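Just one protein chain is left out here, and the rest sit where they should.
Take a look at subunit A:
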Amino acid sequence: MNQIEYACRAIANSKRTFICFVIQLIVIIYLMTVAFTDLKILYSGIKKMEGLKSVDFYVATDSTTDERISRMFSNEDNSVIGLKTLLDKIYSYDDMNGYTVFGYDLSIPANGGVINEKVASKNFFDTFHIGAYKGRLFSNEDFTSNNDVIPVVIGFNLRNQYKIGQEYKFSHGGTGMQYRGIVVGILDYNSCYPDLYYIGINNNLNNSFFFPMSDGFINKCFSLSDFHMAIDSTVLITDNLSNIKSIEKFGNNIDLLNISYKMYKEFMSDYINHVLPQIMYEFMVASIIFIFAVSGMSASLSLYIRKNVKNYAIHLICGARISDLVKQLFYQIFMAMLIPMMFSVYFFGFGEKFIYSIIISTLIIILTAVLPVKLLYTCKISQLTRRDE
């Protein structure tokens, strides 16, 4: 038998302890990976957004009460008119840029994800330098058109289902309204844009298709909810604060939504202050479990060594060295790691999170083994073979 076989035999003789190990490891690895990933997303998102801090981005903060929303829906037709005028007002300023993008996840599976229907305003693709792999993106005419057939730009992964120049029947994700769209272009592979409201999240567009927020589309398909989402998701780029104030005042006057605008750097700061404690809490919980679990596992292994000291002595007198016994110990710990790693693959796939799982697992292996290995090395062989007199 080699050390791997002895390790397997040792595990078979301590099944209960082994199962406890494995469960603890699954929990630790999952929690630590999630916490670490969340922190990394936030950190890298903050770094990416650093550039935007100096630009005058304004994002909407919606504090409309549920009561108000119910009131809007009970008088839907008038509310739609009111919100449409607000949206028109937002886009009426010549010295102000901005974009609107919002959408629906459709229950159509595609390529391991779902298809996402998105509505975008004129400046969206330019703002994030999104290009076309084939065909074209939306033109100015697309946003003023009232045609029955609406131009569509599709994500890269949908290029086999939807062909350029072909018309297709679509159903709006919000209202279910049927309309006809013609595919005019395919986006570049892995086109994406940062989600300004969830720092660090990049919205990948491979499984998305876009409609222009044109008069035609608005008239045909927009419901009250669509107007609400459009206004909430509009980002304004201006150095003229009076435009912002004017829009807020207009919004208050029509007495529908309670919308105010915040400079993005202020929004970022609020977001970080809100999200960071949550992530630090995740980390704290994961760390506490980590410390307890590693200490527990280390103590269990040390106890196992003390209980099996006579068996180790037999190996030593048969020609083993302490390093052989250490090898056996590491094989046991490594085998205990295999099942949590399989769970990692199941939860996270073979991506970046899986790499974090491996790093965390390696750390656990090293920390768990320190005490037992020290115990093995400080045992003198002669003490191990001493008879009870």
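Convention: contacts are C-beta pairs under 8 Å (C-beta built on N, C-alpha and C of every residue); 3 or more make two chains touch, one makes a residue touch a chain; residues count from 1.
Going forward, contacts and distances are computed from a predicted model.
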Should one name the undisplayed chain from "Putative ABC transport system ATP-binding protein", "C-type cytochrome", "assimilatory sulfite reductase (ferredoxin)" or "3-oxoacid CoA-transferase subunit A" using UniProt, the answer is "Putative ABC transport system ATP-binding protein"
Among A:149, A:317, A:338 or A:359, contact with the omitted chain is made only by A:317
Out of A:9, A:136 or A:245, only one touches the absent chain, namely A:9
Omitted-chain footprint on subunit A covers residues 1-3, 6, 9, 13, 310-311, 313-322, 324, 380-382, 384-389
